[in-house]
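One protein chain omitted, others in place.
This part shows chain A:
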Amino acid sequence: MIPYLTKRLGLAAIVVMAVLLLLFSMLHMIPGNPAILALGTRATPEAIAEYTARMRLNEPVVTQFFHFLGNAVQGDLGQDVFSNRPVTAIIAERIGFSLALICTGMGWAVLLGVPLGCLAAVRPGSWLDRVTGIFSVGMIAIPSFLVSIWALLLFSLELRWLPAIGAGEPGDFADQLSHLVLPAFAIGLGWVGYLARMVRASMLEVLGEPYIRSARAFGLTPRRVVLGYALRVAILPTITLIGMGFGGLISSAVFAEIIFSRPGVGKMIFDAVSDRNFPIVQGGVLVATCFYILVVLISDLLIAWLDPRVRSSL
């Protein structure tokens, strides 16, 4: 397990480096003077010069990159161009909202998608299987931003059941929970379909295995066969999918955060790109990348823990 973990961590570091290098290159390929873009067209020459020096824009890109990397390793992601606040503090204020949204979105998708997939696999060809199939494909096909807009129009504007904007009153848990419902619904809906399809396909494969037939022959109840033996194996590829899904939800969450005006890392990066606030963009992307890598790593380790065959192949 330790060599595997070491290898994965090394790979993660290379991925982070590659992402940052790509990001740096992209930011410096944007046409126009970054100082004018950030400060506005009527900025004074003194302000532009001060900004250029402060952001080290007059240094070679490679120097800037390694300077950023060196500071990032020490936990310093730079300062917000406008407020001069530390980027780490700004990210810390928002990451909780993103994690709450992503976990809730994926949470309800798992709670609904996995049982739906199981039920469909246990009764293949039944009306439940067909309905699940149709709805799963439908859920996957609808983009999350469209679900966000539709949910907002229906539940906030028309019915007025749930709030349309924000993350709720600080300290008021019920209010914050009610503000989480629509965005989490919007970003999780597609994943209900993905998970249901994935679990169904895996379950159908596993249910045809000889050991399942043996379990049935031993007289185990269908519930025990499905939940105790088949699902434990069928869930393995789903865990990988969920791990990757957490990463994907970071980008889906951007739309939900914009449409519902929720604070979050995705929206923070989006706003920073609009404002050409490059330190925030760099810090935000670094954190999002690390989060993605971490989740994928955890899901891989979880699979290795659950499946002795994976462990033995390391």
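Following the convention adopted for this analysis, a contact is a pair of C-beta atoms (placed from the backbone, for glycine too) under 8 Å apart; a residue touches a chain by one contact, two chains touch by 3 or more; residues count from 1.
Keep this in mind: contacts and distances are computed from a predicted model.
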Missing subunit (named according to UniProt) among the choices "Response regulator receiver domain-containing protein", "histidine kinase", "Dehydrogenase" or "Peptide ABC transporter substrate-binding protein": "Peptide ABC transporter substrate-binding protein"
Options A:Lys7, A:Arg85 or A:Arg123, residue touching the unrepresented chain: A:Arg85
Contact with the hidden chain (one of A:Ala12, A:Ile36, A:Leu99 or A:Met244): A:Ile36
Contacting the left-out chain in the complete assembly, out of A:Val61, A:Leu112 or A:Val181: A:Val181
Sites on chain A contacted by the missing partner chain, in the whole complex: 30-33, 36-37, 41, 43-44, 47, 80, 82-85, 90, 93-94, 97, 152-153, 156-157, 160-167, 169-170, 172-175, 177-178, 181, 258-261, 263-264, 267-268, 271, 274-275
